[in-house]
Every structure is written in structure tokens, then in C-alpha cells.
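All protein chains but one are shown in place.
This part shows subunit A:
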Amino acid sequence: MHLAVWTYEGPPHVGAMRIAAAMRGVHYVLHAPQGDTYADLLFTMIERSKTRPPVTYTTFQARDLGSDTADLFRAALRDAYDRFRPEAILVGASCTAELIQDDPGGLASGMGLPVPVVPLELPAYQRKENWGASETFYRLVRTFAGRNASPPGSARPARHPTDRPRCNILGPTALGFRHRDDVKEVTGLLERLGVEVNVVAPLGASPADLERLGEAEMNIVLYPEIAAQAASWLARTFGQKTIRTVPIGVGATRAFIAEVVEAAGLDATHLLNAEESRLPWYSRSVDSTYLTGKRVFIFGDATHAIAAARVASTELGFAVVGLGTYSREFARDVREAAAQYGAEPLITDDYLEVEAKVAELQPELVLGTQMERHIAKRLGIPCAVISAPVHVQDFPARYSPQMGFEGANVLFDTWVHPLMMGLEEHLLGMFREDFEFHDAAAPSHLGHAPKPRETAAGARQAPAPSPAPVAAETGWTAEAERELAKIPFFVRGKARRNTERFAAERGITRITIETLYDAKAHFSR
């Protein structure tokens, strides 16, 4: 058992739903107890879908457990086929149905339905949402693309000289963070490069489209968490090339273009020269100087976290102090990236561990998921969302890709917005007793009514982070405590931690003003 205050991923059957809901002509019959239909809301409310997800649930209740739940499943499957007439049916179990072991795949295979039935084995007590989506997509690709596979060992025929190179875009799903606009941005980029998009899948694809996947000569894996497994099978089966660079950020987009043109044998010099994002100039303009060395903590799925670290470090000039992911499948990649930026790696799906790490590192900005917004609120740290899980506000009406050159523009605005703006930050450092602009107030451009200042003595801020209130053991003198309060709040946590570490290492028990400044000098190296 483990304690989950918040969970980064849903159960694997939700991943399967994301594939079914993304596609056309696929229906999912899910053996699940009453109540599991809550997952429909993810699609109809969070993503604001106009249709119900193509999922039929058996919704068994306690009274059904005494009788034949397998019959219930068979009846639901038969009804779903008769009513929806899909081209293909997925069958599987949710966590509770897994315990009663009715074997949906076996039951369905004996029913002689006139369409392909793809059974899903999604171990709900071991695996999670992205794994479920990846596995489901892989099963569907094998079933349908596999129909057109050449005999093993046969070479891929060369492209006709007058044909344009063709690619598949793999990975976008329903409920994906900005998948809708990323696909549009990347498709536009590929068109300008002269590369034709053969199939986008699973988003918008039908089983018949999946049958055509082998016709393209390369696969663009936009979201490895969803599509890496299917792409590597396609590469083996059809001799297709795989484009692995995820085009999030200006540098990564350029690397992506380079990888595509090399694979397609094209020349993209003109395009690389012409394509432009505003991020490089915005980031170089003097207004952004104060962003230099801002200490940022990054957490999300592996793809978005690694991409964000590169942008933060090389395109915005932040210092990445922590880099983590809940995608255990990609832990090695995240560790390597963290080493590259000198950041602490964190591979966990335990929200409390992430919270403890943020509290310990005391960053000035958190780039994370909806869950890190809870942490940042608790610790009073600015935060922007870079990855799923996300809530309704991160399925915006406006065009908001993360990928490509427009995506980089979006990233610049989104990440800088929560930070205190330059002038305000300077003035706060100089004058600390203003009744309107003060520590406890949110940045004024965020438009909240200023909170009344606490009484003079209570000016200490920052709720003690949950594990181990360190300050209790080290003795701060009253003067040193007051001096600490003069340090701007967004670096104060870090200053407190450094001073205490400095004192502990030297066996200093009473922290005075002298200790504070000694530590400051020590760590300024």
C-alpha cells in the first residue's frame, strides 16, 4: 500500500480510454463497477468533448457479484456492438473487475462478433495510465498495421523520385496536454519542409487508417510515453525510420527539423533560416536579464520535463536545480538530463516526495503539473504548468501549442508570467515596509487584492515545510532573524537553508547577523 495525496497518473484503463476516445470507429467495452463512469467526465468536461467517449461499462454492483458477472459482460458487449457498430472493439477490465477475474478477452473471443476484438491485459495494480495508453495503441497498431506487413526480412522499396517523403505522426491522444495544437504546429512545420503526413494516430485515426501506417517511410514520435513502443514495432516490421527528437523549445525544434530532413534526404537550410520564434529575441532583450540564474524546479512526464529543462537552461537562462519525472519508463533519460544541467534528479510518483524536494530546494519557480500547483501554493512559490496531469484551464480555447516555434512563444509567456516583474522585484529588495507592495502580497501584475501586512513581529514568512522543521533545532538570534527578513522573499528560503547548513557544518549553535553574512560570502563563490 502507498499513500497518494494526489496521483500523477490514472489507472491503465484510463489510458486505454484515451486511445479509444482519440480514434474513430473503435469502441471499448470495460468490465467495471458502478461509478467508474466518472472517467467520462475527463473527456466531456476537462477536454469539453461534444460526444460521450466510446466506452460501454458493465457497471456491476454488489448484488451482481453473487450471480454471473461474466454474463453481464457478455450482454454489455453484445449490446454495445448492436448499438454502435464499431469497426473494432477493445475489451478489458478495470481494477475491481481484475480482482473478480472474468477474463473479458476470453469471453469476447467465444462470441463470434463480426469485427476484430482486441483484448487488453492492463494490470491495474502494477501499471498506470500512460502504460495503458501505450499498450493499447501498440495492440491496435499490431492488429491493423500488421495486416499489411511484408514477410520478415524483405527490404523496404525505395520511394519513387517524384513522390514526397511521407511520415506518420504518432502519439497524440484524447486528454493529452496540448496534443490538439502540437499536432497542428508540427503538421504545418512538416508541410513547409515538404514532408507529407500519411497518418496521425491515434488522434483522429480509424482502424482503416492504422492499416496504412506501413506506407510512410518514417514515424515521428511526438509523445514517447504513448507511442515509443508502437513505433519501435513499426520500425522493425516496416523498416521505417523513427524521429525521436521532441520539438519543444527553439533548439529542440531546430534539431527536430535537422533530424527529419536528414531522414528524408531533403535540404532545409532555407527553412531553418526563415523559421522564427520570438523567444530568442524576447529572452535576449534586457528586460529578461533579471531572469538569469532564477532557480527553477521541473517535474512532469519525462518528455515535457526534459524538454523544459533544456529551454529553461539554454533558452531562458534559468538555473535548473531539480529535474524529475513520474514516468519510470524514462527514468534513465531524465537522470542523464539532470546530470547535464547539474540538477538533482527525482524519479518518483509520490507526491509527498516531490513536495519534500521542492521544500528542500526552495526554488524561485516551479514548472510542473497540476499537482505541483498545490505544492507551490503551499510553499508560496510561483508555478507554471508544463505537463499532464492538468485540469480544465489547460485545455484552452486559444491556440496554445508547446511544440515548434509558436510553442516556444507560448512557453516564454507562460513561464515568465508568474514571476515577480523586474522593477517590482528591485523595489521590494530596497523598501520592505510598503503597505501595498510587500512580501506577503502576490506579484501586483497578477491582480490579487493585496493582503494586509502581518504585524511587525510576525513578518517571518514561509510556512514550515512539512518534513522536519529545521529551524527549530538551530538557534537564530532575534537580530539575525530580522536581518533574514530583509532578504527578498523568493530567495529567503534558500538563504535560510544555506545559513543553517553553513552553521551546522561549523558547529555554530547560535546564528547571528555575522553568521548570516559569513554564509552569504561563503556560498557566493
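The criterion applied here is as follows: a contact is a pair of C-beta atoms (placed from the backbone, for glycine too) under 8 Å apart; a residue touches a chain by one contact, two chains touch by 3 or more; residues count from 1.
What we mean here is this: contacts and distances are computed from a predicted model.
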item: Listed names "Light-independent protochlorophyllide reductase subunit N", "Quinol:cytochrome c oxidoreductase membrane protein", "Na(+)/H(+) antiporter subunit B" or "Ring-1,2-phenylacetyl-CoA epoxidase subunit PaaB", with the criterion being the UniProt name of the chain not displayed; value: "Light-independent protochlorophyllide reductase subunit N"
item: Option from A:R373, A:R482 or A:K520 whose C-beta touches the chain left out; value: A:R373
item: Omitted-chain contact residue, chosen from A:V5, A:A208 or A:A258; value: A:V5
item: Subunit A residues touching the omitted chain (full complex); value: 1-7, 9-11, 13-14, 33-42, 44-46, 48-52, 56-62, 64-65, 76, 79, 83, 94-96, 99-100, 123-126, 128, 352, 370, 373-374, 377-378, 389, 391-393, 466
